[in-house]
Structure formats: structure tokens, C-alpha cells
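Would you mind keeping the following structure in view while I ask a few things?
A single protein chain has been omitted; all remaining protein chains appear in their positions.
Per-chain residue numbering starts at 1, and chain names A and B are given in the order in which the chains are listed.
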Amino acid sequence: MSEFDLIVVGGGIMGCSAALRASEGGMRVALVERAAIGSGASGVNAGTLSLQIKRVALMPYAIRGHRWWQKAGDKVGFRRTGGLTLAFNEREATLLEERMRLKIAAGGPIELVTPGFALQREPSLTSRVIAASWCADDGYASANRTGTYLRGLLRDAGVTYLEYSPAEAIDGGDDGFQVVTPLGTLKGRRLLLTAGAWTKPLAAKLGVEFPVHVRVNTVSVLERGPATVGSVIGHATGLLTLKQKADGTVLIGGGWQGRGSSEEGRGEIVPATMLDNLRLARFVVPPLARFRLLRAWTGFEAHVPDFYPLAGALPGIRDAFVLSCVRGGYTIGPYIGRLLGDLILGKEPELKLFDPARFAGPTTALAV
Amino acid sequence: MVCFRFEGAEVKAVAGQSVGVALWAAGIRTLGRNPCDGTPRGMHCAMGSCQECVVVIDGARIEACRVVARDGLVVTAG
Partner (left out) sequence: MTADHDLIVLGAGPAGASAAIDADALGLKTLLIDEQDAAGGQVWQAPTPAGRPGSASEGETLRRRLAASGVRTAFSQRVWHIEPGFVVSTAGPAGTASSRAQALILATGAIERHVPVPGWTLPGVIGLAAATNFLKAQGVLPGRRVVVAGVGPLLFQVAAQVLEAGGAVAAVIDLNSRTEWLAQARSLATRPELLWKGFSWLARIRTAGVPVLSRHALRRIDGSEGVESVVAGTVDADWAPLPHQERSFQCDAVCLGFGLTPLTDASRLLGARHVYDPSLGGWTVESDADQKTSVVRLYACGDGAGILGAAAAPLRGRIAALAAARDLSRLTQADFAERVRPLRRDLARTARFGLAMAGLTMPRSGLLQAITSETVVCRCEAVTRAALDRAIADGAVTINDLKAATRCGMGPCGGRSCEDAAAALIAARTGHSRERIGTGTARPPLRPLPLDSLLGDFDYEQLPIPAPAPL
């Protein structure tokens, strides 16, 4: 049995980023992942890197996360296309303006623009735009390429990683942690849980109960088609993300809900909801009517009641940490993962973290 | 006999034949180019699975093997 300085449970963007940071800081790091690296929410989300849809309080994190993606560049299919957020009635226009002013104040490089600006930039948009905002930094990456990229980084950094090896048991004590997987038992001084929608049951194994809820987000992809829209398109409510990739395919998301649960490990689309998501997309960009729907799927997005991250020490358990429930986690993940890495290394993180103790309650059955 | 157009040219088909088979019989094998490598593609499985015979009919992309030829159809390459 080998001894690591840190065992990371969960090989998504956040787990890998924290593992890489801790490794940079001189730690011996092992990472276990139930499926393939980056194959959960990190790999199946719509890949939107939009500052306009980030929460006000998370804007500084998003801006820094965005830089990581830009640096990863072609390897993750990064494109800085600029993004438009649109409103089509008075209510949405008010919402758009209110929200964007707060995001601008929080440092978001966003500007309120005229409908004419939006239509000039994207002539395929519906003429029914009545208000718009623009962010030149918005863009996207290819979520399906995240895992391959992260795996390479882990390998280059010398991080031990086990794929297709779920943590079947986690035991903690004064002499560190043991993580039991089908491929063997790992022993480490410190533990970090970064398992997205599966964080709740893992924390419960250590006697910590978090009020984690899971959303089942729908994503659809349309077949390659003629160049129709160049910018990332969003809706004032945040309930649409739309982009045409360089290869001509169109990805449509926005958090429309499918059904299923992370416990069953199976999410599925709800046809009626998916069709309304597509109708919204087709309304906003009418020429999409000519495209074919290729595939639709769902991904799990975890959150706690205040929709802020769980990022910090696992309450009541020495040397255990948790990072999950980051809204906008695809953009923010690489950065907040590094912050957690710094915390684990005993360094002062550049920006403040989000203490999980605000929610944690002990489970009655288990005490460590 | 029915008559439709492919890329502007007149194509004759026996009633009931699919657009794809009628084009094949007329010696038109290339129905489009692969968007990734630009190579010519045409009917392959003839049962709606492989998607190689997709053409544009009345603005919509559809498998030529699944559309029955009708008089006046305007078909362009996929």
C-alpha cells in the first residue's frame, strides 16, 4: 500500500486542477475516478465559457478560470468568439439590464449594447431582440475533449490516477485516510472530495451530511451546418446557451431539466422539455430550423441551497477537504481547483474560498 | 414515371422508387461531400442507418434512401 500526501476522489476539472496544484507544490498525489477522467459534468456540459452568465460574486473566479481555458487553447477546442445575451420582451430587458450592471460592477468585461449591434454582429438572429449585452471574452471549449487534456496534464505532472475505480469505502483516522477501490486501496495523509453530484454520498461516508441537490441539465447538439452564428448566444434569464462550433455543429443548453438521479447513475432527457429548449434556440436563431438534431443528453449539476460553492475544509475532519457545487464550474473549475490546492498546501489562497461548514451537519450513524 | 430535379438536372424515376435509387439508376452516385475530408460520398446502406446519402429536399436534410421520388421534387447535394 503506497502512502500519498493527498488523495483526490473525483477526476473532473476541479479534482484534476487541485491535484495538479498540490503536485506542483511538491505533494505526492493520487486521484481516483469512478469512470474516465473528465467524463462527468466536465465532459458532458455544453462547454460555454461565458462571463455574462456567471454569478456576480463568482465573477473574479470566472475571469481567472477563463484565462486557464484560453491558455489550454486548441487542445480543448477553446474559441474566444464573444457572446451576446438577449432579451425579447420588457420583463427580460429589465432583468438583463439589472443583472448586467451588477456583473459589470463586479468586474465583468461586459457592455450593454443596442439590438442593432447584436443584429449587425449576428445577422441570423431573430429581429425580435429588444435588448442585448456583449462580452468580447465569451467563448467556448469542447467539453468532450476536457478529459483527454486533463489526463495528459496528470500524466505529465506525475500524478497517480486510477480510472474506472470508484471509491467504494473511505476510512479516516489519526494516521490519515484509506480509499478502497476495485483496483486497490490507497493510503494518504490528506483527502479531497471533488465528485460533483456524487460528493454528498462520499462525504456521508465520513459522517458529514451536506444538503446537496442535483439538477439534470439537458444538452443537445445539431448536425454540422452552414456557418450561421459566430458568437455564443445567451438569454436574459440564463436559460439558453447556444453556439456554433468551428466544425459547424451547434450546441444548445441552458439548464432545461431532464430526469434521473446521480444515485442511479442515469439521467435522461424529457422530450417535452428538450423540445422547448430547442424551440427557444430556433426562435432566437431561425435558420436553425434547417438543421438536424443529432443527439441530446443530460449531465448532473450539483448545488447547495445558496448556490455558492462548497470549497474548503471538510468540517470536523482534520486534513479532509471538499470542492463541489460550483455554479459555472466549467469556467471556474480550473481556477477554484488551484485555490483548493493552495489551501491543502497550507498557502493562503489568492481569493477567498467558500467554507462548507455553513451547511455541514453530522450524520447520526457515523462518527470519525 | 415521375420526374424530379437533382442539382438542376432532370431525373426520371419509376413510381415508388426512392430518390436515392432513382439517382443511382440515373448514374448519379455522388450525393455530397464529407464535411471533414471533402471526399465524395453516396448511398451506402440504403436503410436509413449510415446517413451517407443525405440530400437537401425543400430545404430539409434527409436521407435520399428514405424519400419516395415525387414529381417536382427539388433535390440538391447534401
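To be clear about the criterion, a contact is a pair of C-beta atoms (placed from the backbone, for glycine too) under 8 Å apart; a residue touches a chain by one contact, two chains touch by 3 or more.
All of these numbers come straight from a predicted model, not from anything done at the bench.
Enquirer: One chain isn't shown here. Among A:151, A:190 or A:338, which residue touches it?
Expert: A:151
Enquirer: For the chain not shown, which residue from A:27, A:53 or A:191 touches it across the whole complex?
Expert: Of the listed residues, the one touching the omitted chain is A:53.
Enquirer: Looking at the full complex, which residue from A:24, A:171, A:276 or A:355 touches the chain that isn't shown here?
Expert: A:276
Enquirer: For chain B, which residues lie in contact with the unshown chain of the complex?
Expert: The missing chain touches chain B at positions 14-18, 21, 24-25, 29-31, 34, 36-37, 39-52, 54, 60-62, 66, 68.
Enquirer: What chain A residues would touch the chain not displayed?
Expert: On the chain A side, contact with the omitted chain comes from 36, 38-39, 43, 53, 55-56, 88-89, 95, 99, 102, 128, 144-145, 147-148, 151, 222-223, 235-239, 255-257, 266, 268-271, 275-276, 278-280, 282-283, 288-297, 307, 327.
As a convention for this text, only the chains that are shown with their structure count from here on.
Enquirer: Touching chain B in the complex: which residues of chain A?
Expert: 223-224, 247-248, 290-292
Enquirer: What part of chain B is in contact with chain A in the complex they form?
Expert: It comes out as residues 35-36, 59-61.
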